[in-house]
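As structure tokens, the structure follows; a few thoughts come after it.
As you look at this complex, bear in mind that one protein chain is not there, while each of the others sits in place.
In order of appearance the chains are A, B and C, and numbering begins at 1 in each one.
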Amino acid sequence: MVVLGLALLRRRRPAAEDANSEERLTTAVSAAVAATVVIIAGLTIASFYTTRSIGVPKSAALTITVRGQQWWWQVFYAGSGATSGFQTANEIHIPVRTDVQIRLEGADVIHSFWVPSLAGKQDLIPGRSSSLLLRAEKPGVYRGQCAEFCGLQHSHMAILVIAEAPADYERWAASQREDAMVPADMDAAAGQVAFLAKPCAACHTVRGTAANGTSGPDLTHISARQTIGAGLLETTRGSLAAWIADPQTLKPGNNMPMVPLTSVELQNISAYMESLK
Amino acid sequence: MSNGISGTPPESYFALGKPYEADAYNLSQGKRLYAWFGCGICHGDGRGGIGPSFLDGWWLYGPEMVSIVASIRDGRPHGMPAFRDRMTIEQIWQLAGYVQTIGSYTPKVVAPSRNDEKQSRPAENRGPAIILFDVGPAAVHPDQGPSP
Amino acid sequence: MTRRAVGELYDTAFNAAVLDRRLASIWSTPPGLWGALSTVDHKIIGRRYITTAFVFLALGGLLSLLMRLQLAQPEARFIGPDRYNQIFTMHGTNMMFLFAVPVMQAMAIYLVPLMVGTRNIAFPRLNAFSYWIYLAGGLLLWVAFVLDTGPDIGWFAYVPLSGPQYAAGKRADIWAQMITFTEVSALAVAVEIVVTVFKQRAPGMSLDRIPLFVWSMLVTSFLVILAMPAIMVASTALILDRLVGTHFFNPAEGGDVLLWQHLFWFFGHPEVYIVFLPAVGMVSTIVATFTRRPVFGYLGMVMALIATAVLSFGLWVHHMFVAGLPRLGESFFTASSMAIAVPAGVQIFCWLATMWAGRPIFKTPFLFVIGFVVIFVIGGLTGVMVASVPFDTQVHDTYFVVAHFHYVLVGGAVFPLLGAIYYWFPKLTGRMMSEPLGRWVFGLIFAGFNLTFFPMHILGLRGMPRRIYTYQPEMPWSGLNIFISLSAIILAIGFLLFFIDAIRSAKSGPVASGNPWGATTLEWATSSPPPPYNFARLPVVGSLKPLTDHPGALPVASGLRVDRRELLVSSVVQALPEAREPSSEDSIWPLWAALATTATLIWSIFTPWAVVWGSIPIAVALIGWFWPKGVPEDES
Partner (left out) sequence: MTNSWLRYTGFIVPPLAWALSTQLGQITPYIDCRQTIPWTAAVCGILLVASIAGVAASWATSTGLVKSKRFVVDTGFLIALAFVFALSLQEAATMLLDSCQR
């Protein structure tokens, strides 16, 4: 196909040939078409070989289920035998140099799971399940993003894949399995009371408390995650307070309603959130 | 604008021609609030459960918006909690509009959209419910006491 | 011929001047508003169609500038997510359904009857109807957008996002109904063109003597007829899901979300070729004229047109490579997508051979063809890349794909179209467009286009997904985005200059002769602009380039009546004359029918009962339409 470009550049030579060059033209065009056929066939075969090499193997060491929600990622780590499973959001931890199978489910509309540096993308389609293989060779934080247009906040639907040494990964997983910490200081304790009394608990789960809502992300270890709002803001007490005070200005159209709170309640709840390591 | 209860609806209610009953956006918001605030835990998808049904055509306190708003805002005896601290008054009106739509026996011009899930009853946009869902007047749950 | 009744008048009885007067009185559109509303002249309707489509092009261009404004810097707040989603949906929908397809068909409405040497398109009233329906669909969409209820679901409106639960309000309904409008009009035009080409060719114009533009429009029309029903089924199912409560796309009730994608892309991929193939015809015509020789490899070109058209129906899954289908099945589509590069290559090589052997004259239309070749080859290369499954899983839904399809569509269709406008403008208006300005237009658009869209390839490879209304400052995208936004201004200035040139030239350009370019096809055999009856006597064709063979006057056929609108019907393969056929006179009923249909379709967004009650005025309009009026055209 690159030959096309060359032919195009050469074209501008004044061509004052006679009509009897018709046959040579036929030969040239036929040859060019034949060359195209050969090149195309070669490319296609190469493409098939590549496709073959990126398939999902029959068994993976770890399986993580990711559900796409408008507009965040719900992540399930299954338990096995004695260890219990747990839930997190917008952040996946994986051990390095291990094949990790990501099972993808669509909860509402079609999303697409895409971590460019680790693998190609795969759609999350309601009513269907698909899967994808991740394998990180080097530890690090890999950013991913929803690639299929999924509504108002398609732009703010990022996911972090954190690849770490197997020991670090095990430590992280163990801490995630724990229930939420009991608030240590006064503010956080008051925040917990307010959290449970206000509608927060209707949508969010904090394991170890009465809060067991399922329509929002699991907040049991929210402060251990790097970002809130699906990659929108870094997790700090300030950003947590800003988010709780007015989620609709920070991420217009998202599914968290503005809950009327007094400034003291807001302060306490964000202190409580920050304490959920 | 005296309407018999305190906590009057937002000014826009009358200015815009009762938008909470006749505006698809507000009904959709009400539908989201219905899910977010766990109404379904007691009232199911409108067929009732722990709490009374909306589909059976019987309103314990009448089908008017003000009384539905009052029920949501202040709660009612026998288990209906008060939501006045959990929602803004506007949200309560939106939710009330939606609740009224669930039990509507005459078709409304507007409706929230149906859900992509298993259909256990006629969707809101298929009103009136009675054509397809005629359970007759249901007995009041014993805990709810007699009709007022 | 049949026995001639007393009182009938035939063209054999008159000399040229009298004949022209007679024909003009029977074929011309009466002046005034009523005449304008009831005309069935393919030239007037074609001009209207083209103008309307270009208005939509300008509006769509404004939308894209708004998008570039918003994306010029990270976390910009010029446009909120809701409006932005409406804007990109409108841009895509508008460009595909209201500009690209209609403008190609519009060119055909104007040119095909002239190129095949007949007096009007087949089914002229249906033609008028299709324009009104198209206009109504476009207005519906734009009025909705202005009222802030424009669709916000992307131009391919994937369910469930466009379904009842996630697309509240009437936005998606308006989108789906707009599809119905444009499909009805596109199907109507396609049928007219097929019949015109098959049955109304000038005597002697056998299948191997049809101009390549006519071939391309014939193939395109078949594509429209075969592809559009898929989208009509899809949009109807969507509307039923949304308004009536069916569950075609609801997985919880046994529906399937992927069904939409299959149906949509079964239409959507041929759609690309519906836009591209007419452009192939335009390029072939322009190349032949400006290299002073017929296009090399006529047989190969026709084969490439047909092969591309058929193959285009087997490519749709390459839009769904990341939907989790079996890789083996997907690879079948890789194979087909790769194979379609072969006919595309044949076309390119044939044009290059023509240019090589000919003596090129570098006028503006030809410059656009050169631009087309350059850009389309780049678009073709990236096309081969995205046809590969492993590569596509990375770049799917990123700016790489945005760049790719703009290269293919703008490069492959808009460039030839602009060239075609410069080329046929004298025929359309009787005046020439400005040559120096034309060179500026070409230069600005070519440079602006490449500067705008080439960096998008890089953005895509750096991981920028499409359809995001903003991005965060820490992403490595902001530099290129501001560059693209600035380049878009160059592109916009180029288009602005084009519109200025077109409007100015239409009013006061130099007057054109009948055949200003020295072209060889039949549309140049009549005056510019053509008289209402196109040809005083229908030409007879003996080769591919009738005007070169008979530089003076063409051989003509005679024996047609002049007291009614009459044209000649010929056989499909050899184009031997078969019968004289009346052509409809002007009628206001297509407009009434279009209005009744429009009212019904828009009403049905609000209640399904509209379909029942709306059928009454439609029936009335159709009865009026088909009622015999006792005019000479009604005679068998």
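Definition applied: a contact is a pair of C-beta atoms (placed from the backbone, for glycine too) under 8 Å apart; a residue touches a chain by one contact, two chains touch by 3 or more.
Predicted model, so just to flag it, every value in this text is computed and none were measured.
Note that the undisplayed chain, when the full complex is considered, contacts A, C. The missing chain, though absent from the display, is touched by one residue of C:Y10, C:F78, C:F313 or C:W440; that residue is C:F313. When you scan C:S206, C:T246 or C:Q472 for touch with the missing chain, the hit is C:S206.
Of the options C:A339, C:A357, C:L417 or C:L560, the residue whose C-beta touches the omitted chain is C:A339.
Interface note for the absent chain: among C:M303, C:L437 or C:V556, the touching residue is C:M303. In the full complex, chain C makes contact with the omitted chain through residues 206-208, 299-300, 302-303, 306-307, 310-311, 313-314, 317, 324-329, 331-336, 338-339, 342-343, 573-574.
Chain A residues in contact with the hidden partner, per the touch definition given at the top, are 37, 41, 44-45, 48-49, 51-52, 55-56, 130-131.
One rule holds in what follows: only the chains that are shown with their structure count from here on.
Between chain A and chain C the centroid-to-centroid distance comes to 39 Å (mean Cα coordinates, whole Å).
Averaging Cα coordinates per chain places chain B and chain C 50 Å apart.
Remark: chain A and chain B have CA centroids separated by 37 Å (rounded to whole angstrom).
Multi-chain contact residues of chain A (touching two or more other chains): 126. Counting partner chains per residue, chain B has residues 116 touching two or more of them.
Put simply, chain A touches chain C in their complex at residues 1, 4-5, 7-8, 11-12, 14-17, 21-22, 25-26, 28-29, 32-33, 36-37, 40-41, 43-44, 46-48, 50-51, 54-55, 70, 104, 106, 108-110, 112, 114, 116, 119-123, 125-130, 145-155, 231, 252-253. Across the interface of their complex, chain B is touched by residues 126, 197-199, 202-203, 213, 215, 255, 257-260 of chain A. Within the complex formed with chain B, the residues of chain C that make contact are 160, 163-170, 242-243, 245, 247, 249-253.
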